[in-house]
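The structure's right below; bear with me while I get my questions together.
Note that one protein chain is taken out, while the other chains of the complex remain in position.
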Amino acid sequence: MSDDELKDFYRWLVTLRLLDQRAWNLQRQGRIGTYPPYSGQEACQVGTAAALEPEDWICASYRDWAALAYRGVPLSYPLLNSMGHPDAGKIPESINALPVQVVIAAQTLHAVGLAWASQLQNQDRVAVAFCGDGATSQGDFHESLNLASVIQAPVIFVVQNNQWAISMPVSRQMHSKTIAQKALAYDIEGIRVDGNDIIAVYQTVKKLAAQVRQGGGPVLIEAVTYRLGAHTTADDPTRYRSQEDDRRLSQGEPIGRLQRYLRDAGLMSDQDFAAVDENAKTKVDEAVEAAEAYPKSDPESVFSHVYAELSEPLKDQRTAFRQTVQPGGAKLG
Amino acid sequence: MSDDELKDFYRWLVTLRLLDQRAWNLQRQGRIGTYPPYSGQEACQVGTAAALEPEDWICASYRDWAALAYRGVPLSYPLLNSMGHPDAGKIPESINALPVQVVIAAQTLHAVGLAWASQLQNQDRVAVAFCGDGATSQGDFHESLNLASVIQAPVIFVVQNNQWAISMPVSRQMHSKTIAQKALAYDIEGIRVDGNDIIAVYQTVKKLAAQVRQGGGPVLIEAVTYRLGAHTTADDPTRYRSQEDDRRLSQGEPIGRLQRYLRDAGLMSDQDFAAVDENAKTKVDEAVEAAEAYPKSDPESVFSHVYAELSEPLKDQRTAFRQTVQPGGAKLG
Amino acid sequence: MAKLTMIQAINQALGIAMERDERVMVLGEDVGKNGGVFRATEGLWERFGDHRVVDTPLAESAIIGSSVGLAIGGMRPVAEIQFFGFIFEAMDQIGTQASRIRFRSQGRYHVPLVIRAPFGGGVRTPEIHSDSIEAFFAHMPGLKVVIPATPYQAKGLLLSAIQDPDPVLFLEPMRLYRAGREEVPDDWYELDLGKARITRPGDAVTLIAWGPMVPVAEQAADRAAVDHISVEVIDLATLNPLDTATIITSVEKTGRAVVVHEAARSGGFGAEVSAQIQEHAFLSLEAPVIRVTGYDTPFPVPSIEDFWLPDADRLYQAIQAAIRY
Partner (left out) sequence: MAKLTMIQAINQALGIAMERDERVMVLGEDVGKNGGVFRATEGLWERFGDHRVVDTPLAESAIIGSSVGLAIGGMRPVAEIQFFGFIFEAMDQIGTQASRIRFRSQGRYHVPLVIRAPFGGGVRTPEIHSDSIEAFFAHMPGLKVVIPATPYQAKGLLLSAIQDPDPVLFLEPMRLYRAGREEVPDDWYELDLGKARITRPGDAVTLIAWGPMVPVAEQAADRAAVDHISVEVIDLATLNPLDTATIITSVEKTGRAVVVHEAARSGGFGAEVSAQIQEHAFLSLEAPVIRVTGYDTPFPVPSIEDFWLPDADRLYQAIQAAIRY
């Protein structure tokens, strides 16, 4: 990796971390709704996203905004999403990524299908399925890995093992010592990587993506990381994890690490770091502004994307709906 | 194993094989409906069932009548089942087994629950989940193994790898070379056993059942066998498997093998074998007779076991139903 | 034009859809070499190869979930669920995924997926193989539900379903697969989704059915005709979107309606039809809408199913009851 690439990573991580923290605060101020912070997992997400080709697919869960952002989804989207705006699902046309999805592990099968479609159409695209440690318990996770292995689909499963599924530690989720070893059940390659080390994540995914793209079959990556914050703004982790453990595990977080590396290698100075912080602040301010200035959604739009064409019954329902809503969007009554 | 036990096994296998063949013929004669033959898999099923304690649980699929029969379910039950008689599901009170179940892999979770219940109530019971190679692709299979491993439930998963799931060869079902290795995903013990060798199956299950009973956690057994016949009477295997392969794989079938062993060891003579055949014929004749003489089910019984008590709506529906059926059970109209 | 059974018509539709559009592919359990347990996909594997006719592992959620990805990725998957009762395993991928991708992505993505499944009773299957649970799917916004009742209908509706940009559940009445033959054009033709079909005109009672109950309804209508009761039989063909107009026009004329389905009574789709009739044709109704349905029990074992399933007798009695009310 070039020095510039590393510095760029740093800029991304810092910006994304700040965005995440800002989102948390916005929720606390009542300006956005429930929000699932990704702090601590930026390296897994950005490292993976950066290692892909532009046309590759990403299938994300609710916590994977850092990956989407790196791919080009505006920074305002996670905020819009927590503001309950429908457009947060409208991934810009130029980006091959599915909107975030909350049903645990369901997106892993979509990734298999997308990879399969690429295979059938000789598109050379790889699909990445992000999911969490908790997701490995779901039937869909298993069905994904099995199907992908049988058809040798070009999928990379990236499990972010952040140690927790809400209040459930990994040890209650599985009896196996690692997630990577689950690859053995499917005779595919399984790798455990330090998910807090963006260079390791990037290089692992880079290498595996090439291999997968060349028809080497699916791979399973366990990126070991730590969820620095709560599960969501509605969660209180002090109920179930000790401050002690928390302190210990937080130390490995990816930004401090990359910063130390950059400093030790003489690549960035304190001044540079301050500039990055400054720049991040600007970008995050802009994102907040963009989200808050984003046009309100027309309530009636709820009918617009159920089917390609509005069916007769839905037309009637929309007419009835209109009678309950004022033109400006306020509720009648 | 004692000589007598081996001879008893032989008697069971021969009787069950004959029953299976008779069932096939009865279907062809239109005397019973669709039937799923277990020929070739008797050793897996009887060997396993024999290695259990009387109170242990068995959770069977549609093809596991040999296991149930060995546990004491009357030989007439598989016939009654294919005659569409509801009582085929009524496992006699003395036997801890669930009725056969067709939704692939669903029963594996019931086995986990039963084992768990035993654990919680200190009953020292082990639960056996039978399923097929095809069943390993289902989400429920994975969720079973994972949950069982986490709670260290006393379950034995017996996967009868009969090489086929209807027309799908194992190689299309999974990319892994074995099923046993799937245990590695859960850090539980996985064992591959020759499922056509009843002694091997028996001894393997015996040993593992003891271990499981003592709290050693769940185990996965892959019993490698071969489905000698069609998937069911509605299936035509010549569409998808070659006579060549079929001939080769049929050779390992369990009865011939046990017979050769008994003969070579001088334990049974041709006369003894003939006597076993004779006895089997009698038993199977009796089973057919019992099934055909079994009182017809009262159509109205369809309302009897929906809930413990008939709800008001169901009472009304039963009244309406009665008006469409003659007292003798014939349809009015 | 040849006289085809329904299963042949379906097979032919799949064949010409695959010929015409490279993106169309068939996937499911035993759909390849074996040609499907009912032979719906017979010969397709030989014609189109194993990239387009794919035997999947035994996992319904994987079949539908990967189809969602295939569809978004530019293919036009036609997925087979071997028996409708096994669709329970794929409920999440249908109910929260396939049917909501367009909505979730605000139109950026859509899922042109057809899910085919044989369904219904009368053919003496083991447990779970005969269930009629179409009502679940008619209650899933974003999904269409189509049910043919004849070979001609089956082919035309299936081709439309494959052309449709949104996910369509296509339910095939098992007992009609080989129950009769009908002239079916050799070529491509489409029948509009969302349109009901009057199969017998009449003016005294409207009898509403779909799938396996359509011939039963016609039988009952024939019997009523002998008694000079003129029954109009409507085959809904699509449950969602429902062709309310055809139903209401008929009931406004007849003033009486009977709706029939195999599914359990409570919460069955008959309730929706009944509710809509009384909403839209209240003043025309001379009698309550009568539902003739399966009972609120699991689908019974084969020795009991003939007693349990709605038949022409029960329908005829309902017609009489509607008339005499």
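Chains: A, B and C, in written order; residue numbering restarts at 1 for each.
Everything below uses one rule, namely that a residue touches a chain if its C-beta (ideal position, glycine included) is under 8 Å from a C-beta of that chain, and two chains touch if they have at least 3 such contacts.
Note that this is a predicted model, so its numbers are computed, not measured.
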item	value
Residue, one of C:Asp55, C:Glu89 or C:Asp166, that touches the chain absent here	C:Glu89
Candidate in contact with the missing chain, chosen from B:Thr15, B:Ser144, B:Gln181 or B:Thr233	B:Ser144
Of A:Thr15, A:Ser76 or A:Ser137, the one touching the omitted chain in the full complex	A:Ser137
Residue, one of B:Ala66, B:Ile91 or B:Ala230, that touches the chain absent here	B:Ile91
Residue ranges of chain B at the interface with the undisplayed chain	57, 59, 86-87, 89-91, 93, 98-99, 101, 103, 106, 108-118, 120-121, 127, 139-140, 143-144, 146-147, 150-151, 301, 304-308, 311-314
Positions on chain A contacted by the hidden chain, ascending	33-34, 62, 83-86, 88, 101-104, 134-135, 137-140, 165-168, 172-174, 234-235, 239-240, 296-297, 299, 301-303, 306, 313-314, 317, 321, 324-325, 331-333
Touch residues of chain C, complete complex, unshown partner	85, 88-89, 91-92, 95-96, 99-100, 103-104, 127-128, 133, 135-136, 138-142, 240, 242, 263-264, 266-272, 274-276, 278-280, 282, 285, 287-291, 295-298, 325
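Going forward, only the chains that are shown with their structure count from here on.
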item	value
Chain B and chain C: spacing of chain centres that average the CA atoms, whole Å	34
Between chain A and chain B, centroid-to-centroid distance (C-alpha), Å	45
Shared interface positions of chain C, touching two or more other chains	57, 59, 61-62
For chain B, residues contacting two or more additional chains	137-140, 172-174
